[in-house]
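Here's a structure for you.
Other chains dropped; remaining ones untouched in position.
So that you can tell them apart, the chains are marked A and B in the order they are listed, and the count of residues begins at 1 in each.
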Amino acid sequence: MTEPTTAVLVLDLLGVFVFALSGATLAVQARMDAFGVLVLAGVAALGGGVLRDLLLDTPVAALADGRYLLVPPLAAALVFFFSPLVERLGPAVRLFDAAGLGLFVVSGTTKALDAGLGTVSAVVVGCLTGIGGGVLRDVLAGVVPVVLRREVYAVPAVLGAFLVAALHGQGLRGPGAVSAAVLLIIGFRMLGVWRDWHAPVAPQRRV
Amino acid sequence: MTEPTTAVLVLDLLGVFVFALSGATLAVQARMDAFGVLVLAGVAALGGGVLRDLLLDTPVAALADGRYLLVPPLAAALVFFFSPLVERLGPAVRLFDAAGLGLFVVSGTTKALDAGLGTVSAVVVGCLTGIGGGVLRDVLAGVVPVVLRREVYAVPAVLGAFLVAALHGQGLRGPGAVSAAVLLIIGFRMLGVWRDWHAPVAPQRRV
């Protein structure tokens, strides 16, 4: 994915856009001002990729390619002025969010493997790419990151990242392999939303 | 600003000192112990610059130049033992804080442009340099970052950073251009304090 096809680029920017929507929406709910809405949109959309690039010690893609920085302000303005509309689009946003997760996890894992990391390390970097922006978004809003608390959000990411690593090890690194992993994550994630799956919590201890 | 003049160095260290005061003061208010006061002073004063250097992949200036690490302990000790005095100096601290913001935004934007970043990316890095320390300070103290919630703190930073980029593009990179941008940020910021300006919040939605 060092030479992304147009399709991948479009999907990637769509993922950035939808993650930015999630950040801006949380900021509006938390009664932040316009600047806070802009910052949370940017952090949610780009934080995971920045974390990935810092860990891999590669140039920060969000700063090198101007297109990435133009998307969050659009999403922030949309939410700031039309938040009821965005809310009505809830189901579509859920789907885009799953798409963003899939894209980010797959691109992060691939970039880590290309940088020479081992399988487990690459899976960790890939998952951090997918969930890092949301974690930073929640920390800045003063809430415990939702991905750590409920919903099966991370399990599809982990499985998808391992699939990428397995295919990569077999020499399967083309659009077909990428698409398979992205679709696995999206499908698993949407199944979790539809069936309201939750990750288990440790057995309650007596106090 | 790779070869800072004595004036710039003094102002820069003054900015570090005042940001350290803000961190130490918040730590005392949050009933942290002496070590917490020291850490919050250091994070508020140096966090923005560290973030800038990580994003630009340049050596961390706060670690390379020992003078920066000596300032926060001074500010922490002052606040720890004489916090009522620091409080009485409120208006002066406000002015120094605006000066610190101006210096940090301008130096961050300039360093990013010198590293070859585009205009928008350099503005983002410059603003993160100016507000990053305060954001980390607030997160460690368990409060939602004040810069995301109220007051026109970030708008002068964004405008100042764009002015730096515009002047830089015209070849104007000397002390005059730097001073103009710093003074713009300080003046705009103090005007906001004086007139009690607030950034807009999204229209309230029905629940």
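The definition used in the following text is that contacts are C-beta pairs under 8 Å (C-beta built on N, C-alpha and C of every residue); 3 or more make two chains touch, one makes a residue touch a chain.
This one's a predicted model, so the numbers in the text were calculated from it and none came from an experiment.
Assembly remark, whole complex in this entry with 2 chains visible in place, copy number of the identical chain is 3.
As a working rule, only the chains that are shown with their structure count from here on.
Chain A and chain B have CA centres that are 29 Å apart.
Residues 27-28, 30-37, 39-40, 42, 50, 54, 57, 59-60, 63-64, 66, 69-70, 79-81, 83-84, 87, 139-142 of chain A are the ones touching chain B in the complex.
By the touch criterion stated above, chain B contacts chain A in their complex at residues 54-55, 57, 117-118, 120-121, 124-125, 135, 139, 142-145, 147-150, 153-155, 198-203, 205.
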